[in-house]
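What you see is the complex with one protein chain gone and the rest in place.
And then chain A:
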Amino acid sequence: MTGRVARDLHPIAWWLWAIGLAAYASQTTNPWLLLLLVGVAALVVSARRSDQPWARSFRLYVAAGFVIVAIRVGFRILLGSGYGGTVLFDLPQIPLPDWVLGITLLGPVTRESLLAGLYDGLRLAAIVICVGAANALANPKRLLRTMPPALYEIGTAVVVAVTVLPQLAESVQRVHRAQRLRAGHGGKRGRLRRFLVPVLEDALERSLVLAAGMDTRGYGRAGDATPRERRVTGTLMVTGLIGVCIGAYALLDQTFLGGSWGPVSRGAVVMVAGVAVCVAGMAAAGRRVRRTVYRPDPWRWPETAVVVTGAVAGAVGSWVAQHDYAVATPALDASPQVSLLALAGVIVALLPAVIAPAPRLVASRRDLEVAA
């Protein structure tokens, strides 16, 4: 393991790993397991994130996790009376009119209702933090670059939208400061107008400049597809999408296509066929797009290993949820227990902190100079 080259792990590997963790989190309300999952995510992030701007976003997700837990618990206190169990403290109950039957504000707060809120909040927070970990570890824009060529155009549009947002924030700030330098309309509507018009004009101008810039650099070159090829691709895509829609509807509404062919429902068959036609369409579209990728991220053994750890975590999570109910969903009146297997499933996900190569760091970097 000595002398490994620092490089960024393939973004898809990080996302699959994080999805495995999130899958585990979604199947348990055991607070010890959830906290452990959050801890694992945080450790891996601190060990393997780069020093680019997006890597700093992790604490935002952690903050969001805290807010989620606080809101869940807060709502339990506000609306939670009626839960049986040990009363911790008693708040004055606020009487509500008759037509909101069944809802009471405040009232006695039980340990069980608080714990239920806490566990539930923790589960959601853990899922959010897992997604945050993926975001901090893998540049979302590099993830978009791995899209199949047929979806490239959509991918670029998403990238541009992602770029425009911080610019918009900066423009809002600038206009807000500038408008205070002059006299003008007061009042709510007047102020809104003073503020919106320059910001929107600015945004529109920027998008035009960007569109022109992309166009002059070859974005959207037609390639050398004949009109007939283009028609075939279009037909394949549209037919496939219609198939997917019909299949999904039939899966949800069993009466729609009626019954099944053998053991499989007709809806599933139609849907799978639709997906297949779509894939064929994309492949056809991809063939005519002549575009290459600069320095594509390689997929080597660390990528596979990281994905495996994520998959193991997810699989253990669902095994525990099905076979070890007491561990996955602990009772509210006793302290929650954990099993060795459940613990091992989480700990496995910590391995990427060692398996993944160290990230490339940007040596000299000035702070983002967005005027405060």
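By our rule, a residue touches a chain if its C-beta (ideal position, glycine included) is under 8 Å from a C-beta of that chain, and two chains touch if they have at least 3 such contacts; residues count from 1.
In the analysis below, contacts and distances are computed from a predicted model.
The complex appears with one chain absent; UniProt names that chain "Energy-coupling factor transport system ATP-binding protein" among the candidates "Amino acid/amide ABC transporter membrane protein 1, HAAT family", "Energy-coupling factor transport system ATP-binding protein", "Heme exporter protein B" or "NADH-quinone oxidoreductase subunit J".
Considering the whole complex, the residue from A:90, A:201 or A:253 that touches the absent chain is A:201.
Note on the undisplayed chain: of the listed residues A:148, A:234 or A:296, the one touching it is A:296. Checked against the hidden chain, the listed residues A:59, A:180, A:300 or A:323 yield one contact partner: A:180. Panel shows chain A; residues 52-53, 141, 156, 159-160, 163, 174-175, 177-185, 193-195, 197-198, 201-202, 206, 208-222, 290-296, 360, 362-369, 371-372 of it touch the chain omitted from the view.
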